[in-house]
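One protein chain omitted, others in place.
Now for subunit A:
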Amino acid sequence: MSIFDKIKPQFLETDSGTGPAKNLFDYRRIWRKAVAVLALVALVPLCVLAFIDYNVTRHSLESETLLRTARTTSNARRTVAYFLEERTKALDFLAEHQGIDKLRDCDNLAKVLESLKSSFGGFVDIGIIDSRGRQVAYIGPHDLLGVDYSTQDWFENTMSQGTSISNVFLGFRDTPHLVVARKVYDAKTDKVYILRATLDTGQFNAMLTSLDLSGGGDAFLVNKEGVIQTPSKTHGELLKKVDLVDIPEFSEKTSVRQVRTTDGTEFTVGYAYVLGTPFIVMVVKETAAMLEPLKAIRMELLWMLSLCVAAILIVITWVATYMVNKIYIADQTRARTLHRMEHTNRMASIGRLAAGVAHEINNPLAIINEKAGLISDLFIYRKEYAHDERLLANINSILDSVSRCGRITKRLLSFARHIDVEMASIVFKDLADEVVDFLRKEAEYRSISITMDIPDDLPEFVSDRGKLQQIFLNLINNAFQAMNDGGSLYIAARAITEDRLIFSVQDDGCGIPEADIKRIFDPFFSTKKKTGGTGLGLSITYGLVQELGGTMAVESEVGKGTVFTITMPLKGARKA
């Protein structure tokens, strides 16, 4: 026997049956329903809560990454803006205090460049350009005196706006640099000049690469056309178009977007326009890398959820199984009790009816008896009536018939009487004879031979006579139904120990299949439902045997026959 067989609930084996009560007794259906409803009620809120919790966490994490990116971008913008503003103001200061004459003096200009380099840093060279775009004074590492700048953007911008900061470009010297320029008005000559300084992009680069970018981000500058101005780690080469999507419209505020590149990677990109310059600070981070903590949270959540679901399912299944089994057992007990009561009631009714009939018949029978007896006496005792043998014989046959009728009514009465009786002292042989007498006629018609093997010296015992009769009658009836005409029934009784009596009813009928043997004592189990069997006979018999404190066993072989063996206590039978 496997473990499952041991823990298997009893109701699993049941047959739901047919008819209107089908659903009422379909325990597997009840069980399935209970498990489904309980699981639904318990698991749906759990899953919904887990889902909501996960979403809330994800949203807060996402908005936090956006905020962090925005903050980093703003900081970078501020740093860049400050750096450039500082250097523009330095040019302003020079223009105010030195005047164009002094600045055109190359020696002085060299001194100025030296002090700019030492105090601010980042300056590469410095020059003065007249209003036609020609460089009229220059100090720096390159030989750029006399170069014509009139066609360059920054020149035009400076002439029109007063100051300008150029894009990073390669220019005449073929290294990336940027130009800071300021228009200077010479009051003496009434001419316009431009003070121009070149800034080293190295300082820019250092500033941006030193930003603290957790999770391997990238920070660089682009201009309004999206051309990369400072080196980027992964998003394109210097002075090439950035590989990320379009640059957003001008905005004073920092903006953050989620951007998907053509290869499907999602990036969180922060943009910030640096005011007064052509630059835009871009901070690019891979979204997946930033949402790394979310993965851990998701795993933890999933793990907890599956653990809870498993625990809930186990508990629900256990509870449902337990409850349905309880219902099943209660139903079985109820059905057995109800039908035993019904049976007892019916037997009592039959008993009362029999007693009534017997009583009604007994009185006329007694009169017939006496009258016939009187006639017989008259013939014997009175001389005026001839001693007619033929008449006497007739009267005697009347008397015989009356006494036969009397025996029948007496047996009927005794049978009916015992239904109400509780405990009585019983001689088993008499009881068996009495019961078998009832069925002897049927046995004769069907030529079933009945063999009784009951010793005379069986001890008398105290038990409920009516119940014992019913048990016996049911078993013999059952055997009759199992047998074909011409079968043989064998009834035996023995006192196996001092306090136990064993008796068996053996037939050579159709037998019981192995699969049904376990269920023959269940109420409503019947193989003869179509021919009007109720499936109650054996269940009632079983109940009665238990009430009397006995045990009942069955052995059967299909086609060979069946033996029912009942062991009854001889003393101290449990009061039913």
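One rule holds in what follows: a contact is a pair of C-beta atoms (placed from the backbone, for glycine too) under 8 Å apart; a residue touches a chain by one contact, two chains touch by 3 or more; residues count from 1.
Throughout what follows, contacts and distances are computed from a predicted model.
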| item | value |
| --- | --- |
| Omitted chain (choose from "Carbohydrate ABC transporter permease", "Ferredoxin", "Response regulatory domain-containing protein" or "Protein translocase subunit SecD") - UniProt protein name | "Response regulatory domain-containing protein" |
| Contact partner of the left-out chain, one of A:R334, A:K371 or A:K560 | A:K371 |
| Which of A:I165, A:A358, A:I426 or A:L544 contacts the chain that the document leaves out | A:A358 |
| Hidden partner interface residues of subunit A, rising order | 355, 358-359, 362-363, 365-371, 373-374, 377, 380-381, 402-403, 405-406, 410, 413-414, 416-418, 420-421 |
